[in-house]
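Here the complex is missing one protein chain, while the rest keep their positions.
Naming follows writing order (A and B), and every chain is counted from residue 1.
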Amino acid sequence: MHHVAVVRSQVPHGRIVAIDCREALAAAGVAGVFTGRDIGLRPYGRRVRDVPILAVDEVRFVGERVAAVVADSRSAAEKAAATVIVDVEELPPVLDAEQALTPGSPRVHETPWAYPGAVVSEADPHNLQSRVLHGRPDEVERRLAGSRHIVDRVYRFASGHQGYIEPQTCVASVDAEGTVHVWMANKSPYRLRAQLAACLDVPPDRIEIHPVAVGGDFGGKGSPMDAPLCAELARRTGRPVKLVQRYDEDLTSANPRHSGRIRVRIGCDSDGRLTALTADALFDGGAYAGFKPIATVSLHGLVDIGSSYRIPAAAVDVRIAYTNTVPRGHMRAPGAPEAVFAFEAAFDELASEAGLDPAEIRRRNLLRTGEANPWGETWVESRGLETLEAALAAYRPLDVDRGWRHGRGIAVYDRPTSPGKTSLRLLPSAEGVVAEVPMPETGTGAHTVVREGLARELGIEPGLVEVRQVSTAALPHDDGVGGSRVTAALSKAVAEAASAYIDRGSDEAVTVVVEPGDNPPVTAFCVQIAQVAVDPRSGQVRVLEILSAVDVAQVVNPHAHRLQIEGGAAMGYGLACLEDLVMRDGRVWAANLGEFRIPSTVDVPAWRTVLVEGGRGVGALGVKSVGELSNVPTAAAIAGAVADAAGVRARDLPITAEKVYALLRSEEVS
Amino acid sequence: MRLAFLLNGEQFETEAPGSVLLLDLIRGCGLWGTREGCGVGVCGACTVLVDGDPVSSCIYLAGCALGTEVWTVEGVARREPDLVEAFIEHEGLQCGACTPGQLVMAAALRARGKDPGEAATREFLAGNLCRCTGYRSIVESVRATLGS
Partner (left out) sequence: MDPDFAVPSSLDEAVRYLEHDGAVAVGGGTQVGLLLRQGLIEPSRLVWLGRVAGLREIQRDGDGSLLIGSAATLAEIAVSPLVRSAQPMVARAAALIGNPRVRVVGTIGGHLAHADPRQDLPPCLLVLAAEVRLLGRKGTRDVPLRAFFRGPFETAIQEGEVLIRVRIPASPEHTRGCYKRFTPGTSNDYPTVGVAAVAEIEDGTTRRAAVGLGGVAPRPLLVDLPQLAGRPLDATALNAAGQAAATACDPASDQRGSAGYKRAMVRLWTERALGACRP
């Protein structure tokens, strides 16, 4: 097997004049050096296909792949890669989303509308990746004008990395028949196959994605990433190739979270009842749009802002811009933690204008069963109020050290549960059954759901069910991990497969394919109460506890369910207080895990979880989604608690000690 | 140079530069349980024991292991299978990428004696990052293996 090292752009924007590979080619162990000119411009992407395999003529961010060295060891490849001289004529970069959408700013792409899957047109601002307009802006303005209280604020968000411990990895080989084989830490193998087929221009049945356990995903392992490059290199060198990103490459060049800002305007009447909401969001999508999978090429969490409440009129405008920075992708409930942070913070500020307690204003406005949310959706049940009351009932204030101030903050989120398409094959084993599944285990317990679900349906011990991920050649389809749909989809597949297995008249295997189909519209609420201690002299914030009340139906595995809630809250804590993928001059500055810090054992607060049982779920097991629930309201709850403790409102994330300190000082001055 | 040390209880010898990183040497032997995460000694996924002490093999010069006793997660799991059982029992893992390091840290802490309490256990594990669990179940798994 050969190893690949990548030569990356050191400038945010430039024209490639020449690439001198002579020394690398002559180096010991090197089998080949390839550039974008060799590979050709065949861009890939999850929706918009705008990401080149290797840069051709132009580089658009610091960290972009410019050349690839194939050698017989990783260190030989890396040493040779360091000798490649890339002569670049620098071009003016655009490094900020606001600037990117200003007329006359440098163009990141000449004709972004021309990429397959693009959702922009020539008439749009030249650096626009996507824009989603939703709701009734005129009605919002009319109602805001008649509101008793109005809040108009801007909230800001740093970029962040998904922080999985296993970096992006890929192995590819091409067999004698020309079939491309890929082993990759990717959470959606069937989609990867389709994306690769489109890029490599080969039929999907000539690509086989093999099973690999994924060492953490959190939204970051859903793109083809290095697979097109590895497939091309394997094809050209005739040998399998392996590319393991160094973690600094992953931080600087993969697909971290979008940074951006949201302006929120909300109003209420004299009783604190919401009258209208409008949100204007502008996010930085980086140099390529190809890492966003949904049809709108947007972040659906932003578009759903305010979803937990009864709001008579609402409107959103979500724009994502191209800039000469690292391309951005998805991270656990994309856009939702930001939208909830902005909305809940504005809501707290509105409560204080209206003279209401943060709990009381939420109580008055939470969606009741049968009511439509601001975006016209209704659910079989809306259990936000029960969930809020459960959280408040469980709340116990904690002591703080002398000189520190205590604060409490509340935030609410709800997320629909919608199964995806998947398939499953069940075959007999010596003592029980083997379940072949198409989706990888990313650590969330997907395979546990299958094992325990089948054990229950077949009336056998879980230990007799062997769950095995199989390659894309073995099963018809799967939507992959994501969108909190795994348990819902798998539980449906488990039920159908078990029933077909019991009914079959022979010893044969059964294969089922389940479509999302008609499901009752179900949403799950999560209410969190954060408790913090703030040192007013340094601004330091200690988060003492995150109490999560979670609206559940059936819980398949209580341990795995609880870990999803706690792990999510830990991620929410990192977003709130710590994580900042600092960029300077277009370059990711926090380029290792010593600089981009994620929470450790001693940082995280205590977790308390209260399950609000009795909800109605989907699928045969009757479940509500949990994977992207508890990470969402945490930052908002912490921000509320900091405001309660310190009397000042931090409006940008992360909430560092310095920001709180500065707010306290400016308060003192005024 | 001639590098010789005990690896998981067995004599190991190879010819390699002393500046090679212990992680690369170990993985080169087919012991793939030791993982490269951050590559800068911060995340703990590459933790191994050298003479009983946990070290970050991703920044540890193999030459410094000369004449020592090195244990990787494979050897630790064989030697102390109850550690693995405790992590399963207490759900001390999700994706598993950090788990080899957590297991080796658990072995190192146990070798130091009885349960130092939750706060001290958390301090000891502060350099072993996990992005999945939120840590409670890892701390419980580790403490479950300690005598009280």
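Structure notes:
In this text, a residue touches a chain if its C-beta (ideal position, glycine included) is under 8 Å from a C-beta of that chain, and two chains touch if they have at least 3 such contacts.
The structure presented is a predicted model; accordingly, all values stated were derived computationally and were not measured.
Annotation: of A:369, A:429 or A:538, A:538 touches the absent chain (contact as defined above).
From the options A:67, A:86, A:475 or A:578, the residue with contact to the chain not on display is A:578. Residues of chain B that touch the chain left out of the display are 1, 17-21, 39-42, 44, 47, 53-56, 58-61, 63-64, 66, 105, 108, 124, 126-128. One chain of the complex is left out; on chain A, the residues touching it are 82, 537-541, 577-578, 580, 582, 589-590, 594-595, 597, 599-600, 602-603, 656-658, 661-662.
Criterion: only the chains that are shown with their structure count from here on.
Rounded to whole angstrom, the centroid-to-centroid distance between chain A and chain B, based on C-alpha atoms, equals 30 Å. Residues 24, 35-43, 45, 91, 93-98, 122-123, 125-139 of chain B touch chain A in their complex. Residue ranges on chain A touching chain B, taken from their complex, read 75, 162-167, 213-218, 244, 246-248, 441-445, 559-560, 563, 566-571, 592-594, 598, 600-602, 604, 607.
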